[in-house]
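Note that this complex is displayed minus one protein chain, with the remaining chains in position.
Note that the chains take the letters A, B and C in the order they are written out, and that residue 1 is the start of every chain.
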């Protein structure tokens, strides 16, 4: 029996726990996408998968074909149906669309679905262990709450569908639910922002659980995340015996060293904070051989998209110049990228107003700085470009441990609060 | 049944094939040492093991305690007796001593025993596969002929013991057989050169099969190997979030980059060729974290010991300065080291003279440049320091593939030739 | 006839033009100091010169003894009396003290006196040429208005002396006038802040003409200048013929290169903006000789004194490590240094209030960011440390060309306005 058939019978906590037990890292969310698609279809939403949901050419940090194939196999074993897997055609992500009326706006909601590549705590002090929903896979874990985001997205879908189907009236417009893949590393936001389905969105709400805010508090707009970009670099030289014929080598490791020495020297920028880091270098080579193949992972940041571009442009030039310096080849690929935004006041007020009346909400904060990076930034940027308004809402959720750590878990009471605030916000926009 | 009991019944080819099937990398030659010790004792040699054979404090590039323990377990499973393993006390290498007369000189013979950490070819084109003596271990292989060297060492021991025991007379002096561990990387020569057993050696013969010379040719003296030194470096910094608090980090990877950029700039030396290489860097770290722990492997060389010291002294200073540059800690350890030598003319003539009469010898070359590095250099240097003479002899052995490659094998006809030439040389020295 | 006798007969514009024609760069203001001292004495002020005005051991960026001697000779030729030159004992700077009453506060006023080492425009479009007060020296110029500051300082001294002497009453306290040397480069502020004469100052007013503010505007407090530090570095290696014996050299230029590559990589600091620059390198050496003597000039900055110290500490360590890297000697000296401050609200209000009633003042701005560096920061810091209050006041002065450029000149109408605002401020503090 497929997992897809059973979703309707489960509440949001059960769904979240199912996802928590079956975490799927970026671009591998095949079971998650299949589950979401099945429920959305059963709720009357038109479902867009694969290249309808994300622009394949804009995907960043995509795993190898072998890894994708293995992820599809795993999803199939874990209950994803062949038909939905076929429809995805190797690309995760889903958009559900249902019109509830003609006169109102098109409102989008964006949630993310991917897990992290890290190991979850396995001891009894960790609730997911005690209550039986710890990750079934050793190297993947929902350590940032995206399992809850997905559940909230489905909760919103249900609420409007049930209201419409029961004749109560949902709202007089169209709802578009964006279930985004590969948020970690900033890899899925850009390609999802390129789907034509986003073009007519009048208002967009993105959301995140936790981020240092306790259950009961709603932040109506989180502003100004840092833009960042992650650049993967591979230097390809020519090996040679370092004793017998050093002149025949082309030294990929010296290229990496020259790059590192100079990358940190990208001029500081008086327009605002910038960052540069080379976190990883790998040269798996013998001591007595001129290094031939070196991988290096670079990350730049800027307080604004422009500052990030400033850093990225310099970094790209330097990475290339370092290759030229030592006459080696170089391959670069953008592993991930995010931009920045400021929430629209109209939407901040809409969320703040809606939140006031929601049960369980004890405090409403209008705006707070983001303090990190987010690739929903690309969806927000796109909506604002085409004349819409957007906000990134913080849904308080008390956590016992920090995001991205082995003991991360979320207060599941926040799930219904999140659904309620979004539903009320959407209704207020009509 | 122990493997140690059975050696006497086997000829040199059988012994070499047994060793080939059971390769043990540097400082792990427990089974090999046990086999050698057992046969030497049965032949009437006084056997010195462990710290009697090598100075433990001078050992270079020693594997971790866990790796040593695993190697001992493997040796035990492969037939090494508990008693001999106990006598080694975790240290491989063996010296056998037998006096055949009082009036003659003390003559030393040095062979090495260790295998390489590489995989052997597994197809039927490779003779060791066809004839059933391919390495039984996936990551170790006798790819440099040390299995043959060990067999030759035992052949020499047998020849003199049998001559003495049969009343034919061996030679009127004392024979010392040095079975050296860990030649690969230059790790065992220095500590074995420090054993007091070497102090009274009047003449030393070291030998190597192959090295580009065909079966039937004897090179009486191979001169002037390159000195080299391998330095393992570990930079220990302080991690920090590269976006949130870069100033709290101390960047171990930047230290490595600064070291690399400057190490290659050690001034060229008008006194002769020098070399420098950084073959390996490993920083297993996330992109967004200031790197905390970086490993780097450096190798220097010089045409002479002085030139090698020149390079090593500069390298050590630069490695430290790079740490200071980025305020990180640094640990360095010498992974291996060799020196250089010129063979004594007396010994070259002795070998050349002896070789002329040996069956199977078709050509005798007096001297040839070494063209590589060798840690027998330390034993030769020590013997020369205390007033003795030495040579490094090349025993031609046609190979189907280059040293250190997956298909390396030796022409076993060379084994008896090697034994004969050494035996005749020793006899001529009395 | 000495220039010192004639000062009292001249108005502030005449004094300023005399100084403009005789510019003296930092630590060379012998004629200027002599002129100031002579007028202060004639006005009844107790005059402190030499080591009474600045702590000799804290002086930064002091020219060579030969340069100082030449500057003294020039001052003598230009009319400075032997007696005043003797009292200075080679050290410029002057503090004038006069008590006008016992019950009021001690109020300090700080102005600077030094010129820049640059050439002044020589064409008729430049007013100082047309009106005959262009610099008489080719390599020095008052291009930052310190000639006007000195004139204002004397104007304030006159006003209070004349008031007291005429019986009108000056103010019921003590006036201390600090005529600081060597502000350019941040070399004189620190040593003048160490004079005990500053210890009992209750209120301090420092001031600057221009800085982008037009005549008629007074800025009551200019806050938060950037802290900076200028480090002069000299690498001392060993020359060698680069072809015949490169190994005998110790390469001072490679040390400088290693320093440069790494200095720019001092980690960015999340606590605020920082800056690093290497502006100058000089290696006056032949192509075929390993460089022996290299000079390098470094500048760091930080938004706060702490951030500046952070940069300076890293820079010092890296400069030393680069010397160690290439085994060369290194000498460093601090060429100049400034710190930061925030003006005290009490003083800002005092200046703002006083300015309102002054003729010629059209606009009063309470606070403005400094946007540069200032070594009056050390005097302000000292006064604040001992419990006093201080402000750095901007006296608008329309300029035809930017500060530090060849055509810089000041609107002399600003001189009397500056005197008036300070005098009224001082009076309001009693």
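Observations on the model:
Heads up, the rule we're going with is that a contact is a pair of C-beta atoms (placed from the backbone, for glycine too) under 8 Å apart; a residue touches a chain by one contact, two chains touch by 3 or more.
From a predicted model like this one, the values you see are computed outputs, not experimental measurements.
Note on the undisplayed chain: of the listed residues A:13, A:119 or A:320, the one touching it is A:320. When the full complex is taken into account, the listed residue touching the unshown chain is C:277, out of C:42, C:99, C:119 or C:277. Looking at A:100, A:171, A:310 or A:370, the residue that reaches the missing chain in the full complex is A:310. Residue in contact with the omitted chain (choice from B:79, B:273 or B:353): B:273. Taking the complete complex into account, C:261 is the one of C:135, C:150, C:261 or C:425 that touches the chain left out. Where chain A meets the missing chain, the touching residues are 244-247, 249, 251, 254, 258, 261-262, 265, 267-271, 290, 310, 314, 317-318, 320-322, 324-327.
In the full complex, the hidden chain is touched by chain B at residues 261-262, 264-265, 267-268, 270, 273-276.
Chain C meets the missing chain through residues 226, 228, 230, 242-244, 246, 253-254, 256-258, 260-261, 264, 275-291, 294, 297-299, 301, 335, 371-373.
Simple rule for what comes next: only the chains that are shown with their structure count from here on.
Centroids built from CA atoms put chain C at 54 Å from chain A. One simple way to say how far apart two chains are is to compare their mean CA positions; for chain A and chain B this gives 54 Å. Rounded to a whole number, the gap between the C-alpha centres of chain B and chain C is 69 angstrom.
Of all residues in chain B, those touching 2 or more other chains are 246, 254, 258, 261, 290, listed in ascending order.
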